[in-house]
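Other chains dropped; remaining ones untouched in position.
Going in written order, the chains are labelled A and B, and every chain counts its residues from 1.
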Amino acid sequence: MKHFTQFEHRSIADRLIDKALAYKKNPRIDLSKGLGKRVGCIFLNPSLRTRASTQIAAMNLGMEAIVMNMDKEGWALEMQNGAVMNKGTVEHIKDAAAVLGTYFDVLAVRAFPSLTNKKEDIEDFIFSQFIKYAGIPVVSLESAIRHPLQSLADMITIQEHMIAGKNPKVVLTWAPHIKAIPHAVANSFAEWAIGCGHELTITHPEGYELDRKFTQGAIITSDQKEALQNADFVYVKNWSAFNDYGKIHSTDSSWMLTENHFKNAPNAKVMHCLPVRRNVELSDEILDGDRSIVQKQAENRIYAAQAVLSDILEE
Amino acid sequence: MKHFTQFEHRSIADRLIDKALAYKKNPRIDLSKGLGKRVGCIFLNPSLRTRASTQIAAMNLGMEAIVMNMDKEGWALEMQNGAVMNKGTVEHIKDAAAVLGTYFDVLAVRAFPSLTNKKEDIEDFIFSQFIKYAGIPVVSLESAIRHPLQSLADMITIQEHMIAGKNPKVVLTWAPHIKAIPHAVANSFAEWAIGCGHELTITHPEGYELDRKFTQGAIITSDQKEALQNADFVYVKNWSAFNDYGKIHSTDSSWMLTENHFKNAPNAKVMHCLPVRRNVELSDEILDGDRSIVQKQAENRIYAAQAVLSDILEE
């Protein structure tokens, strides 16, 4: 069974990027492909872009999308095997996922990490329960450790903006934030950028090392200035500490990018997955200026999801 | 006007079961039947299966379904006739139901009991207000005292699993729970099982007698062991006391079914409407074993709803 949970292979990524760009030119070309097929979109956490872009992607393929915001609708799921359910949870993931598996052709699931239970988070415990029990293809709408639809949209956006024939220098830079933020976007971006053959530099303050599983092949430095030198694409993202799990070590505002940071990278484009905390993660001048391609990334979320759903329908 | 609120007649039930089984084989055979028709799904209480299965049933008939979660969306309805609305309620059921009646072709409504006001609950007061004022066909998505779409799905599931030519022994057994639970599922199951001609035995601890209105024709005993003897189908469900209204009298865990309980009913299938509190209402070994047909019941919710909506469209 074909799930979509992570980067698998460059050939697959390239195919999905091509497919997405074709859909972007002609969104409804496959309007009959998903006729009579249903995708259930399960949100255990809030969403704006992901929900809307997934629904639109499904509609563009003629599929029906049903959204369930389980976080807001008081349907607390039990995740522990063998639990005696005499407390707050009302239904076991085993039973809920299996029912959803009989109701839909594809399940799309958002399940954030706790940021307190490192073991469960790095096993992607909650998300993997859906895969285990649903019995149908599952698409990640962001799990505890990955956000592959975002990363696919990011790769599409880089593809659209890179100079032909030049292997771009891609930089992932940590940015300050006031809250403890998951690692999923940063992990996935590293996984996909490296997998797609981009030259990736990751820069962050000491103590913000990401899980090595995702960063093999990247240059890693705590010197942001050096990292930004000659950059073509700069991906800005906060994440909390991974080693000292879920903690905030630094809120050093000098890490927030301003025009000053781009003296040695005059043509660099700036990326962010949104939502962005303005003037905390990124300055207004960057977001409102010509470097920013954050809106392009958001738009490409539609076509990333459409390519992935289309692929699954071909199974 | 044709509402769907309860068991009416065996011939109607048989027709709906046949129709549902036909739709299960070919879900989209009537895709043009509901074209241009709309069902409004009003939830005064949370829902997972009911909401999704009703939406899917509507889509399978080409209908448009619009869901309104009025419990979560802060739209407190006034139910008392003549009320001076100078407190928390923002709209009278009279006005809200009448508007919904002009917006939709069918209204589907979920309205749980208070479990504190017995008189209003047994009159199915809130649900009946929707019928009174909507002016269009109303389908129960579970009212204070009945859950007929669940029961129809249950009858379909029994039909699929019974041995041809043998009148099955059907048992409804009370199970422990940590909360005060409505009587709707138990009432309706009794009403439909008896109405469909099944031999029904109901077993529960002393003090958990159901409203006699629903159980006429059933054997009732507080000896669970005796009840389970030679059972073909065992429906497991908690409910709170009816006489001492809404109270929890027992949480005796020996009532929770385990494999040990089936020594004298080796071929019995186990049913539950879900969500189920694992290892409180039912043991993991039952739910994860071959006796369990709870997922089949859940799946049949789609076709039960589809048969009922289809019937209403024929009016």
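Here, contacts are C-beta pairs under 8 Å (C-beta built on N, C-alpha and C of every residue); 3 or more make two chains touch, one makes a residue touch a chain.
Owing to the predicted nature of the structure, the values given are computational and were not obtained by experimental measurement.
S.K.: Given 2 shown copies, how many make up the whole thing?
M.R.: Copies present in the complete complex number 3.
The definition used in the following text is that only the chains that are shown with their structure count from here on.
S.K.: What rotation angle, rounded to the nearest 5 degrees, superposes the C-alpha atoms of chain A onto those of its identical copy chain B?
M.R.: To bring chain A onto chain B, one rotates by 120 degrees.
S.K.: What whole-Å value do you get for the distance between chain A and chain B if each is reduced to the mean of its CA atoms?
M.R.: The answer is 39 Å.
S.K.: Using the touch definition up top, name the residues of chain B that touch chain A in the complex.
M.R.: Result: residues 27-28, 46, 48-49, 51-53, 55-56, 59, 69, 72, 178, 274-280, 284, 287-288, 294-295, 298-299, 302 of chain B touch chain A.
S.K.: Could you pull out which chain A residues touch chain B in their complex?
M.R.: 36, 38, 40, 64, 66, 68, 70, 72-75, 78, 82-87, 90-92, 94-96, 98-100, 102-103
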